[in-house]
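Input: a single structure, listed below in structure tokens.
With one protein chain withheld, the remaining protein chains of the complex are depicted in position.
Up next, chain A:
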Amino acid sequence: MNSQSNVKEVDGAVVVSEKRTQKAVSTPLFSKKKLKDAGLFTLFVGPVFLAFTLIVLIPFFSGVYYAFTDWNGITGSVQWVGLDNFKYLIFEDKQFHASFLLTTKYTIVAILLTNVIGFGLAILVTQMLKTRNILRTVFFMPNLLGGLLLGFIWQFIFVKGFASIGEITGIPLFELAWLGDASTAFWGIVIVSVWQGAGYIMIIYIAALQNVPQELIEAARIDGANKFQILRHITLPLVAPAVTICLFLTTASSFKIFDANLSLTNGGPFKSTEMLALNIYTEAFVNNRYGIGEAKALIFFLIVAAISVLQVTISKKREVES
């Protein structure tokens, strides 16, 4: 302390040089630590970021580029065609329009049914039933088997099972050739996806229902509210965040349906049940029109992204409000 002040007093130049040496000593030390940190950072984050870049980022951005080309994968040359692919999709591709409308219709129906049934099941298995645990397992079980196996299971049910039930009971509904007709095949896909999705949605609603304080329900009951009033004015508002989550989960998964579509109907009869994801797949890997397939995929991405952004915005807004 003493010597330092002495130096300062004696000569300004000395002070400067002292500062310089301090800096000169500290800089390599600092950068060595910085280098070590950067090395560690790369070691920890690098491997997965590399895989992610190679598998997700590069294909995604090159896909955006290919959407504006006539790439077909066979000839080596890839020509830039501007908006031609999109013009073709919007003005000419009837099958794309049909798939688009069908997927929208399917998404709306599937969201409604899956959520109403999933919520109903959740209410049912949160009652004081003796069998509620085993019932939860039963309702959830179809969800385990991916869409592909489910589609095959139901292919047998629609083709052989329904015919047999129709023979025994004589109910005309079961005697239809479900997968042979465009409108019933559509409902076939809906039945499969509701059978699969309701149990999943039920699990989320159960968690939400169990968080509703029992005192509130007791208090309302003492005040003379009936079951429906309790559901409408207490339970539903309190599980509203879960409803938002489930609505978006089912929207995204319904819109992207592929496996069950492929294994149950494979788009048939006559492409009448070909949803968007299957349509993109066919365009690319059956017709070998990669450029047009990518243009479809880009439109598909924009819709899915818009749904997701909307979801995040709504959840954030709710967090701020509550």
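Everything that follows uses one rule, which is that contacts are C-beta pairs under 8 Å (C-beta built on N, C-alpha and C of every residue); 3 or more make two chains touch, one makes a residue touch a chain; residues count from 1.
We adopt the following convention: contacts and distances are computed from a predicted model.
S.K.: Assign the chain not included in the display its UniProt protein name, restricting the answer to "Carbohydrate ABC transporter permease", "YdbS-like PH domain-containing protein", "Penicillin-binding protein activator LpoB" or "Thioredoxin family protein".
M.R.: The UniProt record for the chain left out of view names it "Carbohydrate ABC transporter permease".
S.K.: Touching the absent chain in the whole complex: find that residue among A:35, A:144, A:177 or A:216.
M.R.: A:144
S.K.: Would you mind spotting which of A:89, A:110, A:125 or A:185 touches the chain that isn't drawn?
M.R.: Answer from the full complex: A:125 touches the omitted chain.
S.K.: Applying the definition given at the start, please give the residues of chain A touching the unseen chain.
M.R.: Residues in contact with the chain left out: 37, 40-41, 43-45, 47-49, 51-52, 54-60, 62-63, 66, 73, 121, 124-125, 127-132, 134-142, 144-149, 152-157, 160-161, 163-165, 168, 195, 200, 203-204, 207, 214, 242, 245, 249, 256, 258-259, 262-263, 276-277, 280-281, 284-285, 290, 293-294, 297-298, 300-301, 304-305, 308-309.
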